[in-house]
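Every protein chain except one is present and positioned as in the full complex.
Order of writing sets the chain letters: A and B. Residues in each chain are counted from 1.
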Amino acid sequence: MRFAGKLRRQGWVRVSLLRRLKTAAPLALLLAACGCASDSGGGVSSVRMAAIRSHGQLICGVDGQVSGFSSVAANGRYQGFDVEVCRAVAAALLGSGEKVEFRNVTATQRFPAVASGEIDLLSRNSTVTLGRDAPGGNAMSFAPVVFHDGVGVMVPLASGITSLAGLGGKPICLLSGATTEQALTDGLRRINRRYVPLKFSTIDEMFGAYQQGRCVAVSIDRSALAAQRTTFAVPAAHQILPAVLSKEPLAPATIESDPAWADAVRWIVYALFEAEEQGITQANVAAKLAEAKANPKLAERRRFLGVEGNLGSQLGLGDDFVVKVISAVGNYGEIYRRNVGEASPLNIARGPNRLWKEGGLLFAPPFR
Amino acid sequence: MGTPSFAAKRLPVAALLPLKRLRAQLAPTVADGLLSLGLLALIAWAAVQLFGWAIGRADWAVLQLNSMLLLVGRYPLAEQWRLWLLGGLLAAQAGLSWGLLRAWPRADRREQGQLWPRHDRIAVVVIILLALLLPAGLRLAGPLQGRWGLLAAVLLALRWAAGRWAADHWGGRLHRRGLKLLGLLWPLLYLLGFWLIGGGLGLAAVAPGDWGGLLLTVVMASFAMALSFPLGVLLALGRRSSLPVLRWGSVAYIEFIRGAPLITLLFIGQNILGFLLPAGMSPDRVWRAAWVLTLFAAAYLAEAVRSGLAAVPRGQLEAARSLGLNQAQALVTVVIPQALRVALPTMVGQFIALVQDTTLLSLIGLLDLLGMARGIMANPEFLGHSSELYLVLAVLYWSCCAALGLGSRALERRLDPRNLAGSP
Partner (left out) sequence: MNGTPWWRDRRVLPWLLQAAVGLAVLVLVALLMTNLVRNLSAAGLLLSWRWLGQPAGFDLSETLLPFDASMPYGRALLAGLLNTLRVIVIALLGSSLLGALVGMAAFSRNGLLRGLARVYVEVVRNVPLLLQLLFWYFLVFLALPDGRAALQLPGLVLAKSGLYLAGFAGGSWQGPQLLNGSWQAPLQLSVEFGALLTGLITYIGAFIAEVVRGGIASVPRGQWEAAGSLGLHGVATLRHIVVPQALRVIVPGLTNQYISLAKASSLALACGFTDLYSVAETTLNQTGRAVEVVLVLLAAYLAIDLLISAAMNGLNRLVQVRER
C-alpha cells in the first residue's frame, strides 16, 4: 500500500504541475507575441529582416529538382538560377552569398511555407498571378519578374502535329500542381478541343513518360522544354510548337504582411538588372567602385554603389548592398549565362529576358 | 500448383543423390516439372535482361561522383570526419556484439562452440566484398576506398577478438558483465551519434537541413523507432485501461492516425503546424517530420503491442498481483515483457514499414535518400540516369529492411522460451 500512496502522491504532483503549465502557457504566448519589431537596419521596421539577421542565415525555398534553376551539385552545393537569386539577397542582407539555408519546397508547399513563416524567401520559378498576389488568394508579395516564360508544347516531329488543333483528344504529359495545366486547358478550350491530361509529380517523370512515347505532347514552360530537349538522344526530332499558351512571369515571393522586407527583395532584384545595364560585373565591381569613389562626377553610379546618399539604409540594408550583391553573384546577365544561358548545358536564348535597351522586358526603375 | 502439404519436409531429401534430390525438389510430378521449366526460363530471361543493362547500357559515373551525396547529403565536407568516426564506432560496436553473442547457446543451432560458424563465414565474405570490391569497382577516390576497408577491418578484427575472449570466459562473471555492458553501450552510442552528427558541446553545429541521403533516412527512421516504442506501449495500455477518458482518447488517436495517409499527416506537419503554433515556436522542419513519423508509427505500434497484451493470459497479472506487486510493477515486470515477445514480429514489420515510409519525406521536400537521388537526377550533368539511381536505391532500401527482418527472426528464435535454456 505504500507504493500506491507514493504513486498517488506523484500523480497529484503531476496534476498540479499541469495546472501551473496551463496558467503559464498564455504568458509565454504573450511574451512570444511581443518579441517582435526589434529591428537593426537603419530605422526600418521589418520582423522578417530582424529575424534573418538574428538567425544569421536567409532561409530560401527552392524547388531543388529543376535543371538550371535549382539542383544539387556533386559536391553538395546548391546551384542554379533561382539559387543565385537567393544568394544575391543573402549577400545584400548578411554580407555573404553563402549565408543561405536552402530548403526544397514542393509546388504544393511553397505558398503555405511562406505564409507560415517557414521560409523567408521563395525563389522557386513561381508564376505571378492575381490569385497568388491578392490578399484573398495566396497573399504573396512578388518581387520583379526575374524570368519571363510562357507555356509551350513540344511534340515529336514524326507525329506530324504542327498546331494546337492537332492535339485534340490526344494524351499530353503535364506537371501536377503547376500553372501549365490551367494554361493548356484554357488554350485548348478556346479552340474547342479537349485533351487527355497525364499528370506527374516531377519533371523527370513527366519527360520520361514523353520520351517513352506515352503521350504525343509534353507541356511546360518553354524554357524547360528547350532545356530538356538538349538532353534527348536526338534533340532535332522534337519540335516546340510556335504557340505560346500563356504568359509565365516567374518571380521570387515573400510574405505579404512585411512590406519592408518585400521592398528590400524587390530592389535587390532591380540592382541585378541595373548592374547589367551599367556594365558592372562580378569581375570589375571593385574597379568600378574605386572609379566611382575617385570621380564625383559619376553621380548615378556613386548613388547606385552607395558611395553617396543613403539608398541602402532607406531599405534597411547597408548603403553598399549593391557592391555586396554583385561581388557575390554578378549581375543578371552573368547569372543567366552561367546557369541557363550559353555557358550552361541548357543554352536557352535570352529572348524576352534581355534588357529593355536590347528589346527585352527587363527594366529597373531609377536608383535615387 | 500442387496440393499444399508437408510432403516436401517429410522426404528424406538429404539421403538422395543430388540429381534425384533436384528432381524431388523441382519435378515431383510432370505438371510440376513443366511449371519449374517455365519458371526457370522466366528467371533466366530476367537475369539476362538485368545484367545486359547493368554492364552494357548503364552509366555508373553518376554513382561514382555522387556517392557521398547519396550517403550523407549536403553534410559539410570539413565535418565529415565525424561521420567516419561514427561509422568506425558503429563498426567496432557491431564487431564486439557479434563476437560476444556468437556463442549464445541455442537448442536450434547445431554448430555451437565454433569461432566461425557457417553463417558467419558467409557474412564475412559479403562484408569483405562490399568494403573492398564495391568502392574499387566504383573507382572512388583512394582515401575513400581506404576508409571503407578500415571500417570492415575494425569490424572483423573486433569480431574475432571478442569471439575468442567470449569462448575463454564462457558463462563466467566477466562474460555476463560484458553482455550487460553491451546492452548499455548501444543506447550510449546512439546518443553519441546524435552529438557527432548534430554537433554542439564543442563541435561545430551542423543544422538538420544539411543532413541528407542515407544518413537522414537512418536518423529519421531510428529516431521514430526509438520514440514510438514507449509511446506505442503507453497507447496500447491506454486502450486497455478501465478509465474511459484514457481508453477513448487512445482509441480516437490510434484510429485517427491509422485512417490517415502518412503523406497528409506530413503535409500538416510541414505546412499547417506553422499556423497552429505561435509564430517562431515551431521546431525545425526536419524535426517536425521526425515527430510526425514518430506519432504515426506509435499508433501502429500500439496496435501491435495490444495484440501482444491480449495474448498474455489474465492469470499472469493476477498471479503477479497476488505476489504483492502493485499494478504498475506487475505490468512492467511481468505482463509487458511477455506481450512484447509475442508482438515482436509485428513490431519489426512496422519498423520495416517505417523505413520504407521515409521515402515520403522526399515528397515534402526533405533530402532523404530518395529526395537526394531526385536532386541528383535534376543536375544538368546527370540528366537521363534515373534508372541507375533508382536501382541503387532499391538495393539500399532492400538491404536495410532485409537486415531488420533478419535481425528480428534471430531475436525471435533467441527469445523463444524453448531456446532459452542454459543461457547465462
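Please note the rule applied: a contact is a pair of C-beta atoms (placed from the backbone, for glycine too) under 8 Å apart; a residue touches a chain by one contact, two chains touch by 3 or more.
Every value quoted in this text rests on a predicted model; they were computed, and no experiment measured them.
Among B:20, B:139 or B:258, only B:258 touches the chain left out of the display.
Touch with the chain omitted from the figure is made, among A:95, A:112 or A:166, by A:112. Remark: the residues of subunit B touching the chain excluded from display are 1-8, 24-29, 32, 35-36, 39-40, 43, 243-246, 249, 255-256, 258-264, 267-268, 271-272, 274-279, 303, 352-353, 356-357, 359-360, 370, 387, 390, 393-394, 397-398, 400-402, 405. Against the chain not shown here, subunit A presents residues 5, 8, 11-12, 15, 18-19, 22, 25, 29, 107-108, 111-112, 115-116, 131-132, 135-139, 171, 173, 176-178, 181-182, 185-186, 189, 194-201, 205, 208-209, 212-214, 256-257.
In this text, only the chains that are shown with their structure count from here on.
Centre to centre, using the average C-alpha position, subunit A and subunit B are separated by 38 Å.
Every residue of subunit A that touches subunit B in the complex is listed here, in rising order: 3-4, 7, 29, 32-33, 35, 51, 64-68, 70-79, 101-106, 108-109, 112-113, 115-118, 201-204, 208, 227-228, 231, 344-346.
Within the complex, the subunit B residues that touch subunit A are 65-66, 68-69, 73-77, 207, 209, 267, 270-275, 278-282, 285, 326, 328-329, 363-367, 371-372, 374-381, 383-384, 386.
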